[in-house]
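Structure in structure tokens, see below.
The other protein chains are all here in position, but one chain of the complex has been omitted.
For chain A:
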Amino acid sequence: MRDFTRKIIEDKVGLVGLIGVLLVVLLAIFAPIIAPYAPDKMHTLHTMEGPSSQFLFGTDEFGRDIFSRVVYGAQVSLQVGLIAVGIGAFFGLLFGLLAGFFQGKIDQFIMRIMDIFFAFPDILLALTIVAVLGPSLTNTMIAIGIVFTPVFTRLIRSAVLTVKENEYITNAEAVGVSNTKIIVKHIAPNVMAPFIVQITLALSGAILTEAGLSFLGLGVQPPDPSWGVMLNESRSYMEIAPWMMAFPVTAIIITIFCFNLLGDSLRDLLDPKLKQ
């Protein structure tokens, strides 16, 4: 593990990603301390003011401090990202292990259902699910989780198929280890590398999808400070108050960028083919 941390730090790109991600996490955790105002506090005398020393990123049409809202927005983004990816990763791991290990009918059944989900573009599928469940923060997370399940399932299944061919699995069987124990102790740990990489990459995808859904008005509902919601609100004032759009967009871009850098770097580190 120490070896692993050292390698990430040696890899400059990965380090940038890691620092960026840590900053976003810190921002989210310490939001109440970092943000100068409550995210929904309206300064009615200061509507749509540009950046100043009092309002770092300016204010919106209700006089709310954009800096505070961006900081609190990190909370929403991370929360959606982690829980949605958690849902997708959990079910993906479960289905993937079952499909890959038992193959046959279970495999056919699981993978055909996943194929159906795969047939829809991510955002469209998420939109449909939210439309059915009703727009809210919880339902956004559920929808994104469902959208991400097939990717994880397919990835884990193919990894399981490779791992299963190793003689240590036959050996474990030959020693009398039960199927459940073989899956939990020998197969699951051996598919963790691609799983972890996929989680970091899915995190950025989930954050982006949440912003997209919120922008369309089907995700997080105002007045909750989501970056997507802020973008939606800034739409009408783009020409007179561009800061309303610029800062949340920058926050989204930087966050996604850092998660992707970290994911790429992890993929290189965990790829057994690239190991020396």
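Keep this in mind: a contact is a pair of C-beta atoms (placed from the backbone, for glycine too) under 8 Å apart; a residue touches a chain by one contact, two chains touch by 3 or more; residues count from 1.
Just so we're on the same page, contacts and distances are computed from a predicted model.
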item: Chain not displayed: protein name in its UniProt record ("Aspartyl/glutamyl-tRNA(Asn/Gln) amidotransferase subunit B", "ABC transporter ATP-binding protein", "Putative metal chaperone YciC" or "Carbon-phosphorus lyase complex subunit"); value: "ABC transporter ATP-binding protein"
item: Contact partner of the left-out chain, one of A:Leu15, A:Val177, A:Ile196 or A:Leu270; value: A:Val177
item: Of A:Pro36, A:Pro121 or A:Pro189, the one touching the omitted chain in the full complex; value: A:Pro189
item: Contact with the hidden chain (one of A:Thr5, A:Gln54, A:Thr138 or A:Asn166); value: A:Asn166
item: Where the missing chain touches chain A, by residue; value: 103-104, 166-168, 170-178, 185-186, 189-190
